[in-house]
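First the structure, which I've put down as structure tokens, then a few questions once you've had a look.
Excluded from the complex is one protein chain; the other protein chains are retained at their positions.
For reference, chains read A and B in written order, and residue numbers begin at 1 within each chain.
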Amino acid sequence: MTLYPMKRVTVVCEAYARAPVTELVTSVGAHGWTVFAVEGSGHQGSRPGDIPEFANIQFEVIVPAAVAETLLARLQAELFPNFAMVAYESDIRVLRRDKF
Amino acid sequence: MTLYPMKRVTVVCEAYARAPVTELVTSVGAHGWTVFAVEGSGHQGSRPGDIPEFANIQFEVIVPAAVAETLLARLQAELFPNFAMVAYESDIRVLRRDKF
Partner (left out) sequence: MTLYPMKRVTVVCEAYARAPVTELVTSVGAHGWTVFAVEGSGHQGSRPGDIPEFANIQFEVIVPAAVAETLLARLQAELFPNFAMVAYESDIRVLRRDKF
């Protein structure tokens, strides 16, 4: 059995950001991702990117490191200015590299 | 693009522990967290902290390392004796440190 090092990028955002996030995830070449509804709370500050305490969605995207970097950079540049959103990455090891 | 090392603390617990966990998460200063319903199974032993095989909730809390340590220590000291609960941390790298 071989495990391949990959990144998992998690994006928590307001539900109405679903379409642009999905479009971006697809456009960077991500093949495997899940999305599910969560309740959430973010910083209650004055910036437009803050997340209120109600329905949000959470994306989990499995990608190679280089794609994770592109995805995070584009999230920050293209979607953070307009949507309440949090994004982070972590290290994972996957079975079957060819799926991602 | 800069990513900041943080911790993600995951807490799986019975639904009726929602209020005390939320209160503790807030009191340690965590700003960003999500919660969602899960089905779960824990060790079927005789200890009061064991998790039965039905509705639970899962918290995911993004915090700096020092806050993660405080949160886990207080979960263990204050809530583990009275609620069915599992807690663990993992390493993540987030965009926009100022949100947490």
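Assume contacts are C-beta pairs under 8 Å (C-beta built on N, C-alpha and C of every residue); 3 or more make two chains touch, one makes a residue touch a chain.
Bear in mind the structure is a predicted one, so any value in this text is a computation, not a measurement.
Applying the definition given at the start, please give the residues of chain B touching the unseen chain.
10, 12, 36-44, 49-51, 56, 58, 69, 72-73, 75-76, 80, 86-91
Considering the entire assembly, which residues of chain A contact the chain that has been omitted?
1, 3, 6, 8, 31-36, 62, 90-96, 98-100
Here is the rule we go by: only the chains that are shown with their structure count from here on.
Would you kindly tell me how far, in whole Å, the mean C-alpha position of chain B lies from that of chain A?
Chain centroid spacing, chain A to chain B, equals 20 Å.
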